[in-house]
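So the structure is just underneath, and the comments pick up after that.
Yeah, one chain of the complex is gone here, protein chain that is, but the others are all in their spots.
Labels run A and B following the written order; every chain starts at residue 1.
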Amino acid sequence: MKRSIVGGLSVAALVSLTLTACGGDDTGTDPAAGGGGGSDEPVTISLAGWSLSTTPEFQVLADAFHEQNPDVTVEVNEYDATNYDTQMIADLAAGSAPDMYVLKNLLNFFTYQDGGQLMDVSDVAGSLDENTNGLDAYEVDGTTYAVPYRQDSWYVYYNKDLFTAAGVEEPGECWTWDEYAQKAKDLTTALAATGSDAKGTYQHTWQSTVQGFANAQSPDADILGGEYDYLAPYYERSLDLQDSGAQIDYGTVSTNSLTYQSQFGTQKAAMMPMGSWYVATLLAQQESGDADTFAWGIAPAPQLECTGDDPVTFGDPTGIGINPAIDEDEQAAAKEFLSFIGSEEAAQALASIGITPAYSSDAVTEAYFGIEGVPTDELSKYAFGTHDTRPENPVSEHTAAVQGALGDAHSAIMSGSSSVEDGLAAAESEATSELG
Amino acid sequence: MTTTSANAQAVTRGKALGGASGGPVRERRAPRRPVSTVGRVLGYLVLVVAAAAVLLPFFWMVTSSLKTNNAVFTIPIQWLPEDARWQNYLEIWRKSDMGTWIKNTMLLSAVITALQLFTGSFAAYGFSKVRFPGRDVLFLVYVGTIAVPWQAYMIPQFILMSKLGLSNTLWAIVALQAFSAFGVFLMKQFYETIPGELSEAARVDGLTEYGIYRRIMLPLSVPALASLALLTFVFVWNDYLGPLIYLRSPELWTIQIGLKSFIGQYNAEYALIMTGSVLSVLPIAIIFLLGQRYFIQGIATSGMKG
Partner (left out) sequence: MATTLEARRPGSRLKRRNTLLGLSFILPNFLGFATLTLVPVIVLFYLSFTDWNAFGSAGWVGVENFREMLGDARFWTSLRNTLYYSALHIPLTFAVSLGLALLLNRKLRGVAFFRTAAFFPYVTSIVAIAFVWNALYSPDVGPINHLLRTIGIDDPPGWTTSADWSMPAVVLVSVWRDMGYYMLLFLAGLQTIPTELYEAARMDAANAWQRFWNVTLPCLRPTTFFVTVMLTIGSFKVFDIILVMTNGGPGTSTLVLSQYIYDQGFVENDFGYASSVSVVLFLICISVTVVQFVVNKRRAL
């Protein structure tokens, strides 16, 4: 008797769930929005963002757009910064997601695209000019699913005061990884002689700090190829720096939860490869006193060899896509917003708050270097304006799994738990079974 | 209720002794045995050292809450701040919405604990003292759901709750936690220890099953209820993933989700994060201190010594 009640309940629930999952067009996220009207009526469209009080970029975009289009209001909904994708997947699954959402990590783009949770915005993409970088990343089989508004790149941050104190020459427009390693060692020795305990460089625990550069710069790099020999020189160099004491070892960094902000900001290291987002953080921390006051600059990423081409580095775009469950009369407004975020006006607004926009032009560079405190030396300007930035990973259904295997290899190799060969071999065998 | 309780206790003990003595057993204290002072001091010493080891991370959390941000994570670990920054405790109230978070969490913890205590102990009585067909299978189903990892079914559950209109309300968390199988299981196991003769005698006296539950079982199960209440309270207080999925509006946030989002926003403000963590533990500590005294009542001191 009991069992049949349970059975009855479950069948009913299953049916309702399946229906839910298929339908899901009753978004109704903001009943306050004055939908229903014609196209010239005021419209409110919602956008998902995170940590709004410390991440002003969403509101900056929304305000700048509203100024141009007084009829359209973009309302930003707050999500959790670290669990953004978990919350978004839940909301999309339940049909309660906002009209538009930011693709926080390129790695998760495939999830949304493959799951049919992004509207085709090829028409918007086609109307943008070629100065908008990073569009390719959101293209699958000739269709574009999102528009990037920001394009981060990795540089090497360096502490000019420590370079001067150590008497080591600052990097130039092109430098190789070997020169970088040599400088790190020279800095460490010279700084130790002055009584400072600062290291030559700092490498954070993320797998990108090694693999991101290797994937972008190695001629035969392809993480979906299943062969990772090309990572070996990058790992050997990093381990050598660690063993020689020119950078803190991985085990100490991970067990002491060291943060890159405090390592560079309180002058524990003279150099640090890091993404462009750190410029704004460092400025804010120097202002608040959390970071020391010292002269710093950004140099382009070191290269395998200097060929005279633009320096190659890596970095992912951040884009915005449209939820296909959006009301039909709001679609036009959402697409307009997307074409706005890829424009020069939006880029200028973003640059003036320290964001590296996807759209690049002289006016944008000018806006960026107009911020107080941003280093305005020639090398920093060169590093900001001249680079060939490749996405960290290709978009594919296998990327997440392969990335996972390579992440295991990273922690195994850097912690000294396995040799470079063994670590990469384990990743290869796992990737092969995933790809096969 | 107190009288019933005393009677019930008396009955238990009477029965346990073989039912010979009829009157209430009042004298529970056994004659004291002399314990060597050296042993006692040594025992305390061990306990104090162990307590210090156990409290070490908490100690670090407190001292870190008084440091500057970039002095929190250092090599080697720094146990004491260079000079204490008490203003961190003011600043967190200014920068975060701590008041709202604590209020929401208090409310949720109290409501859920009350519901869990009632429905859990009630259902447990059905499972342990009333025999009916399918009972054991149903009970196994209850325990079985505990074995399924929540991460795997949280999306289907979220879809269901959204359809019921519960998501993004505090009710979602109540619904999620108040009917847990854990409480039923805990209470059932406890009821098994209460001799059947006791309810039997009560039945002869004309008490209904509901009466037995209320007048005999509840008063006798105070230690179990206390531990269920404490564990539920702490669980709700510290739950992170549930509120993360269900509570989106900042005015509904609980302390854990608030703190984590604070970490996300000010991800370099480590000292303030520790300040918040200390504040979030304090209410629990107080409740535990108050609640733990329920674990001394029925026990005789001499019984366990030696």
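Note that in this section a contact is a pair of C-beta atoms (placed from the backbone, for glycine too) under 8 Å apart; a residue touches a chain by one contact, two chains touch by 3 or more.
Since the model is a prediction, treat every value here as computed from it, not as a measurement.
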item	value
Chains shown that the absent chain touches, full complex	A, B
Selected residue (touches chain absent from view) among B:68, B:169 or B:227	B:227
Residue among A:182, A:196, A:361 or A:411 that touches the chain left out of view	A:411
Chain not shown: contacting residue from A:255, A:288, A:307 or A:386	A:255
Listed residues B:80, B:114 or B:130, member touching the removed chain	B:130
Residues in chain B touching the chain absent from view	12-13, 16-17, 25, 28, 30, 47, 51, 54-58, 60-61, 64, 73, 75-77, 118-120, 122-123, 125-133, 135, 138, 140-149, 151-157, 160-161, 175-176, 178-186, 189-190, 192-197, 199-200, 203, 209, 213, 223-224, 226-227, 230-231, 234, 237-238, 259, 263, 273-274, 277, 280-281, 284-285, 288-289, 292-293, 295-306
Touch residues of chain A, complete complex, unshown partner	1, 6, 9-10, 13-14, 17-18, 21-22, 24, 85-86, 89, 92-93, 107-108, 110-111, 114-117, 249-252, 254-257, 400-401, 404-405, 408-409, 411-412, 415-418, 423, 426, 429-430, 433
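In this section, only the chains that are shown with their structure count from here on.
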item	value
Chain A - residues contacting chain B, complex	1-3, 6, 13, 16-17, 20-21, 50-51, 53-55, 77-83, 86-87, 89-90, 93-96, 248, 252, 256-259, 261-262, 265-266, 281, 285, 290-291
Footprint of chain A on chain B - complex, ascending	68-70, 73-75, 77, 133-134, 137-138, 141, 154-156, 158-160, 162-163, 167-168, 244-245, 248, 250, 257, 260-261, 263-268, 270
